[in-house]
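This report refers to the structure that appears directly beneath it.
Excluded from the complex is one protein chain; the other protein chains are retained at their positions.
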Amino acid sequence: GSSDGDDGASTDDGASSDDSASSDDDAMAEDEGDDAVAEGDILTGLGVDAENKVIRVGLNADLSGTFAALTTVIVEGQQVFWEKVNAEGGINGWTVEPVVLDNAYDVPTHLENYDVMSGDGAESVVMLTNSTGSPHTAAISEALVDDDLLAIPLSWYSGWTDPTIGQNVFEVQANYCIEAMNGVTYMSEQHGNKVAIAGFPGDYGEDGSLGAKVAAEALGLEIVYDGQAQVIPGADQTPIITGIVESGADFVWLTTGPGQTAEIIGGAAAGGYEGQWAGNSPAWNPALLGTDLGPVLDASYTHSTYTTLWGIGDSPGMKDLIDTMRELRPDAIADDVYIISWIEGLIAQQVLEQAISNGDITRAGVLAAANEIEVDLMGLAPNQSWGGEPNDSIVRGTYLYDIDASVFTPDGTVTDDDANRGYTLLEADYVSPTAAEWDYEPCFKAE
Amino acid sequence: MLEIANLEVVYNEVILVLRGLSIEVPDGQIVALLGANGAGKTTTLRAISGLLDVHEGAVTKGSISWNGEAIAGKKPSEIVRSGITQVMEGRRVFAEMTVDENLTTGGFTIKDKAATAASYDRVMELFPQLGERRSQTAGYLSGGEQQMLAIGRAMMASPKLLVLDEPSLGLAPMLIEQIRDIIVDINKSGTSVLLIEQNAMMALSIADYGYIMETGKIVMDGEPAKLLADDDVKEFYLGLHSGDDTEKKSFRDVKHYKRRKKWSS
Amino acid sequence: MIRLDRDNVPLLFLIGALIPTTIFLVIQAVNDPALFLETLIKALGLGAVYALIALGFVLIFKATQTVNFAQGALAAAGALFVSFLVADEHIPFTTVPNPLINIGPEWLGWGLSVLVALIFAALLGLIIERITIRPMVGEPLFSVAVITLGLEIVLRVFNNDTVKTEFRALEIPWGNGGTTVGGAFINYSVIAALITAVVAFVGVFFFYRSKTGIAMRAVAFDQEAAMAQGINVGRVFAIAWAAGAVLAAIGGIFATQPPVKQTGAVEPETANIAFRALPAVILGGLDSATGALLGGLIVGLAEIFAGQYAAGESDWLGAGYPVIVPYIVMIIGLLVRPYGLFGTPEIRRV
Amino acid sequence: MSESGTPLLELSEVTLRFGGVTAINDVSFSVADKELFAIIGPNGAGKTSIFNTISQVYRPQEGDIRWRGDSIMGTRPDRIAKLGIARTFQNIELFPQMTVIDNLLTGHHVRMQRSWLAGALWFGPAKAEEIASRRKVEDIIDFLEIGRWRKHPVALLPYGFQKRVELGRALAMEPELLLLDEPVAGMNLEETEDMARFILDIQRELGISMVLVEHDMGLVMDIADRVMVLDFGTKIAEGTPAEVQNDPAVIAAYLGSEFASTSEASKT
Partner (left out) sequence: MFGRPNLYTSYEQESQIFSTWTQKVLAAFGILLLFLLPFDIPAITTKIPGTGWLADIPVLGRVFSWSIGDGIPLVRFLGDADWLRPMTTVFMLAIAALGLNILSGVAGQVSLGHAFFMGVGACTGVFLGGESSEALYGLGLPIWIWLPGAGIAAVLIGIIVSPVAVKLRGLYLAIVTLGLVFVGIHLGNTSWGRKIAGPPALGRKYPELDIRLWKEEDPLINVSDDGRWLWFDVTDAQKRYLLYLVLAIAFAFVAKNIIRSRTGRALQAIRDRDIAAEVMGVPEFKYKLIAFAISSFFAGVAGALFAALSGQILAEAFGLFLSVEFIAILLIGGAGTTSGTLIGTFFVVMIPQFVEEITKWLDKSEGPIGGTVGELILTDGSGDLGVINTSTVTPGWTLSVFDWNIVLFGVLIIVFLIVEPLGLFGIWVKVRNYWKRWPFSY
């Protein structure tokens, strides 16, 4: 974890001058945080503007790349979250300023942004509340450890819990692998024991496919078609469709993107396949209900995810989210991913609260605080803590929803009372026996 | 009538090529424009037909008017429609297209189908060699055949003013004679002709009026008879060496030093 | 008799590869005729969509000698226009309701709206041509090609991020419905694509024999000489781009339908149809309408058949191998004919 | 120097067809050392095609071409250049974006040895060779009086000078035989005289043999040693200028009435 106290907390040789020249304009403020300064009783460092009592958190997010449609909304939601927090007086009087940089879903750009956030300039931060993408987060994970920074990845890869990086990369919610175990278990209970699997290659796709296989083995299901790592975005999916149709599976577990989900389900339906479908959370997009496939999906798809969804349930977190959005962004479309924004925000808020009460908001201090607490996600999702063993910090509960076109309000705004993107809850915080017993190990290993 | 007055043309915003050039082509006449390589003949022609743009050139001074209307700055297509057609230097046939298709493009501006057909027959009559290669790809024609095609293509537009940039380039002696007759023919049928030629003898033999240009300016003009009588024209354009000796000198005896021309002093 | 010299080797190779393939396919056809027929029809449908996109490429190439790399973005934009007019029922970029959608029976209103969408596509093509291509008259062709790459980048951002192209339905009246013939399921949109491709092909084919068509080619080969013939190069460019954009839009609409996609909705990926169709254009020959049609069909057949019958081999072929099948077919084709099957060879002569 | 008896270049019964067109039909001729041999004939007679067969851009279907007694049929064009056959082209084929110097240096390419790897490192042999070549090329530039253009891209040069540069590029190849395709087309008399002077100097002082294709009969008849006349790809006459000039077949097919009247030009 937080090893040798390097540039973060200690005073090093650099220009440690706290000369009176600091009365300069904005641009000057940046070299203030060059080293640890005691402000009142609180130890501050890089990423903090002690004079104005501002703490900066970073979002290294995809705002113009492959997942921009999704990520921009999440980032916007988190900005709303901080607006609210700051309006209510901040965290013990400290204002939180989100620094948003676009990684364009590109690893070199992610690294460039990370250099900025981990540096000592005006955009340095104490933690990253969003680090979009798996290869991207993997590329910075070692640096996070070196820099005493923590990051919340927008990626549910099962490897983040790894002890070497798990105290810096905060996996939030169940991972793809656990999700698939739960999903396959649930589906087999409902629909039968012949399962087909199809997914992308790589961390996401193969994590999900492997999770499905683990569950299938534990439950004694028959894997009639194995499409692990076979689905390639942009390619014609005929081989997979052919495979699924010929397999005669009772249900199919997909770890794909919405486009491929539609492609495969539509193709299989045209080929006469009549089984059921389910998949990891990213495989679904409610907009699909508005397409020609709407009826098929309504009848046969089960959506799995890690959290409660917009307007479903009456947890305090959901109430807070909806109220805040209604107040600050009344025109925004009601979107389930705001829940992710809120979860990221809640984690950062509670971590910073702890750090302030510890009297240390240097990077190392924040990191230490984060590993001390259990965050309360206010019913939006299972609570979580990271400090202990991997097995203790893994979340094992997921949520399952039935897709229901009749409750689908396509462009419902946050002020709509019955804004619903087409879900009815089947199971909340569902933990399958396989998932409950799972001993930590990355399902999909790169090395 | 085409009138060019005090024309100045600059390439690439730095290279001044025409320095106050003035030329007139009265209706129904053949006017010859002679000059050394690089004098700016082709540039003059580009200015007339509006093609300077393509070469990063621009008219910076002076005027060009066609039947009283200023045409500098107009689009090439408009200029062609107003009756000026040219045979471009270096043939410029559409290499990938057949002979027939090349001729079709020549008649692009003519709507009247019968007129087009008539022009086509005329071209075929004038250049029987083209007739034999009608559907052959133009790029594989010999140099001279391409030249014929270029002239034929221009004739398809039945222009009021035909501008020819070195039509005799690369043609066999017999064909040069033919071309000369063709030009006279075309002229007789009412088309004015501006003829740019290196073959001064041929050009002056049919022209009504002649200009001689050097480095962007007209240095001498007049009736062919007057030009032919000039010593410098005789020496530098006709190869008839000075004085009473009207015998053409052999190339083997060409001196290794040159006499200065009086106009370039 | 075929002599074995350097030029014949690829040809022999091709024949050598075709014979076992044919035998394999014949066996498959006998084995399961319904599946074979279904695959064949699907392949023809995909081929028709490729051919439509390819025709758009050819049209623009024939006038400008450049490949329009923005064709994909134009396809997506065209499909978006339809989605605006039909699903959202208003005129693009405004809140003005689309009055046509309620005229007559559903299919009529839809058809009229599509027509309007195509007009919008043509306008978009014209605007793009006017702003970015017209100033390049007389400039090096490769620069123009790269301009279209720049256009692709810009248009894509507008398509994806401004409009948020997330599964916007086109509400095609027949949806992904179809009929069953001889045990094979045929999507109506496959039939529609085939008919449209043939109609477009015939149109383009005859256009090239007209005077304007010849003028267009003249412009492509030598802009200056064409101007000197009185051809209005700007007008020719405009016609080509407008027509190219319309063909792209038609291709884009079909690219959301079976057999290409099942959803009948525009998504960011719709724009990729152009890159998928590029091999078809090159295989057929960049400047040949016939080539576009045949190239499209060949590539479509190769892709779908490979996807259907080589599915078992995907481990060593690599998952998603159908994406690169078109490129492989293209490279083999070019080995035999460097200018594609029907392309005009450049005149090289001294 | 070739041994007496073997001509420098010899074409025997060469026939070249393009589909239905017979561009060259059973043509034989030979060029001796230091000779200036001219080929004339109507447009499309096959003159340029003969050049193209000699440089092996076209492969004739029949016949044989020998260089110093050895057949060069099937040799690649760049090998032909290396043997010592240089040429100019009917439609200027300079490298338009390169400067005059670079065009000439490219001509000298065949006489340079250093590989691309030596060039990449520059220092040492490659540099020495570059500078030596540059010296040779400067001599040619002086000889052709194009010094003032040396650093201009050739595309911007007036036509006449481009023709000169093309001649210079061919000379830079240090050839033994030079093929000139219409070197004075498009030139006025003054420039034609210059070009004639260069051609004669090349023949006399450098001792290079030449084959000349030209429609300017004044020039051809004055400077050629021997003339061959082609019509429709077939040889119709060969001999000294005087013989050819008075051959009725040649007059009918090519010269026309006008040529006979060169001497009476003043009458017009």
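Letters A, B, C and D name the chains as they come in the text, with residue numbers starting at 1 for each one.
Here is the rule we use: contacts are C-beta pairs under 8 Å (C-beta built on N, C-alpha and C of every residue); 3 or more make two chains touch, one makes a residue touch a chain.
Everything numeric in this text was worked out from a predicted model, so none of it was measured.
The chain omitted from view is touched by exactly one of A:49, A:102 or A:360, namely A:102. Within the set C:49, C:79, C:100 or C:278, the residue that contacts the chain not displayed is C:278.
By the touch definition given at the top, chain D reaches the unshown chain through residues 55, 57, 76-78, 80-82, 86-87, 89, 93-98, 102, 105-107, 109-110, 112, 114, 116, 119-122, 126-127, 129-131, 134-135, 138, 148, 152, 156, 169, 173. Seen from chain C, the chain kept out of the figure touches residues 66-67, 93, 132, 135-136, 139-147, 149-154, 157-158, 161-162, 275, 278-279, 281-282, 286, 315-321, 323-324, 327-328, 330-331, 334-335, 338-340, 343, 346, 348-350. By the touch criterion stated above, the residues of chain A touching the omitted chain are 15, 17, 21, 24-28, 31, 61, 63-64, 68, 72-73, 75-76, 79, 100, 102, 104, 106-108, 111-112, 115-116, 118-121, 123, 134-135, 138-139, 142, 157, 200-206, 229, 232, 331-332, 444-447.
Please note the rule applied: only the chains that are shown with their structure count from here on.
In terms of the stated touch criterion, the partners common to chain A and chain B are C, listed by label.
A comparison of the B-C and B-D interfaces places the larger number of contacting C-beta pairs at B-D.
One inter-chain figure worth recording: chain B and chain D are separated by 28 Å, centre to centre, where each centre is the mean of the chain's CA atoms. Looking at chain A, one finds that none of its residues touch two or more other chains. Contact with two or more other chains is made by residues 90-91 of chain D. Here, these are the chain pairs in contact: A-C, B-C, B-D, C-D. Of all residues in chain B, those touching chain C in their complex are 49-51, 53-54, 75-77, 79-81, 85-86, 88, 92-97, 101-102, 104-106, 108-109, 137, 139-140, 153, 157.
On the chain D side of its complex with chain C, the touching residues are 52, 57, 89-91, 93. Of all residues in chain C, only 42, 46, 87, 157, 160-161, 164, 166-169, 172, 175-176, 178, 185, 187, 258, 261-265, 267, 269, 272, 303-304, 307-308, 310-311, 314, 319-323 touch chain A in the complex they form.
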